[in-house]
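Here the complex is missing a single protein chain, while all its other protein chains stay put.
Lettered A and B in written order, each chain numbered from 1.
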Amino acid sequence: MSDFIALLAQIAALCRKELLALLKEPSSRAILFVPALMQALLFGYGATYDLNHVPYAVLDQSHGKASTELLARLDGTGVFERKANLVSPRQIATAIDGNDALMVVSIPADFEDKLAANQPSPLQIILDGRNSTTAASAGAYLSSIVGSYNQSLGGGQAGITVERRAWFNPNLEARWNIMPALIAALSMLQTLLIAALSVAREREQGTFDQLLVTPLTPMQILVGKALPSIAVGLVQSTLIFLIIRFWFHIPLVGSAWLLYLGLFTFTGASVGIGLSISALSLTMQQAMLYTFFLIMPLMLLSGLLTPVRNMPAVLQAATYVNPLRFGMSIVRRVYLEGAGFGDVATDFIPLLVIAAVTLPLAAWLFRHRLS
Amino acid sequence: MSRSGFMQRMVALTRKEVRQMLRDRSNLAVGLLLPIALILLFGYGLSLDVEHSPVAVVMDDTSPAAREVFAAFQGTPYIDPTWAPDMQQAQRRMLAGELDAIVRIPSDFSQHVANGDAKVQLLLNGVDSTTATSVEGYVGGALATQALKMADRAGGKAGGGGVVVQQRMWFNEAGISTWYLVPGLLVLIMTLTGAFLTSLLIAREWERGTLESLFVTPVRPLELVLSKLIPYVVIGLIDMTLCLIAARWLFEVPIRGSLTVIVLASFLYLVVSLSMGLFISGVTRNQFQASQMALLTSFMPAMMLSGFVFDLRNVPAVIRGIGEVLPATHFMNLIKTLFLAGDNAAIVLRECGILALYATVLIVAARRTLRKTLDR
Partner (left out) sequence: MSDSGATVVASALRKVFAGPGGKPLAAVDGISLTARTGELTALVGPDGAGKTTLLRMVAGILAPDEGELHVLGIDASKEPQRIQDRISYMPQRFGLYEDLSVQENLDLYADLHGVSQAERRERFGRLLAMTDLARFVDRPAGKLSGGMKQKLGLACTLVRSPDLLVLDEPSVGVDPLSRRDLWKILQQLVDEEHLSVIVSTAYMDEAERCAQVFVMHQGKVLADGTPDALRQRAKGLTCVVAPPEDTPARDLQARLIDATDAIIDAVPSGGSVRYIRQPDADSEQLARLLGGLQPKDRPEELEDAFMMLLRQHHAEEETKTPAPDVLSDKKTAARHDEKPVIVVRDLVRKFGDFTAVASTSFDVRRGEIFGLLGPNGAGKTTTFRMLCGLLPASGGHLEVAGVDLRTARAKARARIGYVSQKFALYGNLSVRENLQFFGGAYGLRGRALHARVDAVQTQFQLQPDAISGDMPGGYKQRLAMAASLLHEPDILFLDEPTSGIDPLARRSFWRTITALVQGGVTAVVTTHFMEEAEYCDRIAIQDAGRVLALGTPREVREQAGTGHDADMNSAFIAIVEQARAKGHEAGAEKAA
């Protein structure tokens, strides 16, 4: 028993030293927590596919009551912002090319006449396809406004109305989708790097030899190195979580305990990868570059920006070794859906497997990687 | 110092930097391999375009009209409809994350169709709101077409008036997201090889103490900066060529602007991001902090705030203002225009001017961090 306590005391000494080295200088403290905060705020506002300000221009050649009313409806949405009233079709190209307008609504001269004659009356819209996602959304939104305008005309087609309800994200806001994912993604960025540098720095500065001649076992070194990195990761996650919950007011549906269990497992797996990189690297530079080499694909293949399902089968298979995919999935589902342990249990398995492979690998490499 | 002295030192320093770069495979991994991996990932792996979205259809009505609706869903490539026996089963599958949406056709559907006021319930999984919105559009579209067909058959008052929207999307007629992701990728890769790789360079020399000996030689600070830029400019240009080749022949993204302007603009941005990395490196004098700063100040914002995937027009003014400060935003705008819209003199001149300004300021700033003194 006292042997066990001695064992823990040794680990605690190592943890303490690691944390001191990480947090001692104000500049390194700042770099660990300020960016996470700032990014959470910035991306909370910036990372959105939702239309907000669509600058558009109008070429109204009809100048009738109908066109004025339709345009009033557009302006009334608060999303479409009229930037210019064009007078000639030649101006369309200038408006779009010059980034002044995302969309040009062109109303032909016979617009009103056709409407009055109960004929289909075409309305042209030209979209800037340089960001086709925004363009398509703007087009779809405009169509829906035109649809409701048609209905108000009384005519309209015999139609099937869709009654929409969205689970987990009632207003289908992109922020709800992206922000919980950032709890995992933003913290991974730095935990991976901290873990990757922890051994590489000691090797480069020669302190690792000094560590290896102490009675610490590789397992103790591993735990002593992993825990501080995990702790930093969890603190970062917590900061982002608090911002999401109390600044952006996205309600946490599931259990906070399960959320943290998921985050702990996920961070553990990330740290395992980081320490393995670290144990393999001879210099800090190598550790950093290899980490970075990994981070990019890990981010892209996680479902952060685009759904995993849209990927080709080969890449989908590759995502099984990506802790971020499963970490993010657990966070999103617990946070937004209120998923219980049973629902996300399958997401834990890959994380545990990754941790179970990488952590012992790192421990073995401590002693067996020779310079 | 004479001109030849300058040249001799430049050659010596550049040779040293090239050797150091080539000796460490991790440099080349990030400088060359990662861009290739990213090109492939972006081209093949990332798509915002929803296809084969799994949707369960709960048919409380089994009339021919309802079955036609099901058939209509089958007719679109965007939706993979599956039949669900009841709402409970469908909801369970949605909770398990197997479904994007549930469409419920109520038991009185066929009656209402006859009256022209039929309703269909759509239940979306809002976790992935982007997919959800697209699915909503596709479901609505399929239903509208179907309604038209039905109305046609009924020979009713179809073909009536109303406004018909004729939509044209310029520059990207088919609305393929790859077309705007791939030019954006060029920006990301330039940022990556630039800022991240160079952010280690000066910090490493500080940490290893090599600068102290280097300072007390006839070397000038500007020579140090330039010699560090040159090898990575070459790497950046190789990456740019790879990107252009991939864009043109692998992903068949049109390149409508002139190639010369594209290369010139990319070169400018490359210099901007390289000197940004050097500046960070010189200020932090610490590899760990430098790499973190590079990630946080150049790479992450370039990915998230430059209009790469998220349109800057959708964000609050403050955030947009921050985005506008980033050189990446200006290059992003420029390169998307050059690829998809063609040469637009006004945009090219304005953005190139801004980039040139950034390049000058950052080179001077990087040079200042290499003032030959150990005083901070």
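The working rule: a residue touches a chain if its C-beta (ideal position, glycine included) is under 8 Å from a C-beta of that chain, and two chains touch if they have at least 3 such contacts.
Bear in mind the structure is a predicted one, so any value in this text is a computation, not a measurement.
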### Message
Can you list the shown chains that the omitted chain is in contact with?
### Response
A, B
### Message
I'm checking contacts with the chain that's been left out. Which of A:20, A:235 or A:253 qualifies?
### Response
A:20
## Note on the structure
Among listed residues B:67, B:220, B:248 or B:350, the absent chain is touched only by B:220
### Task
Considering the whole complex rather than only what is displayed, give the residues of chain B touching the chain that is not shown.
1, 5, 8-9, 11-13, 15-16, 19-20, 23-24, 205, 208-220, 372-375
### Task
Considering the whole complex rather than only what is displayed, give the residues of chain A touching the chain that is not shown.
6, 9-10, 12-14, 16-17, 20-21, 24-25, 205-207, 209-217, 370
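We adopt the following convention: only the chains that are shown with their structure count from here on.
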### Message
Need the CA-centroid distance for the pair chain A / chain B, whole Å please.
### Response
13
#### Entry: Residues of chain A that touch chain B when the two form their complex
27-28, 31, 35, 39, 42-43, 45-55, 70, 96-99, 102, 114-115, 117-137, 139-140, 142-143, 146, 149-150, 153, 155-170, 172-174, 176-177, 189-190, 193, 197, 201, 281, 283-286, 288-290, 292-293, 296-297, 300-301, 305-307, 309-312, 315, 329, 332-333, 336-337, 339, 343
### Query
Contact residues on chain B for chain A in the complex?
24, 26-27, 29-30, 33-34, 37-38, 41-42, 44-53, 69, 94-97, 113, 116-133, 136-137, 139-140, 143-144, 146-148, 150-151, 154, 156-173, 175-177, 179-180, 192, 196-197, 200, 204, 207, 287-289, 291-293, 295-296, 300-301, 304-305, 307, 309-316, 318-319, 322-323, 333, 336-337, 340-342, 344, 346-347
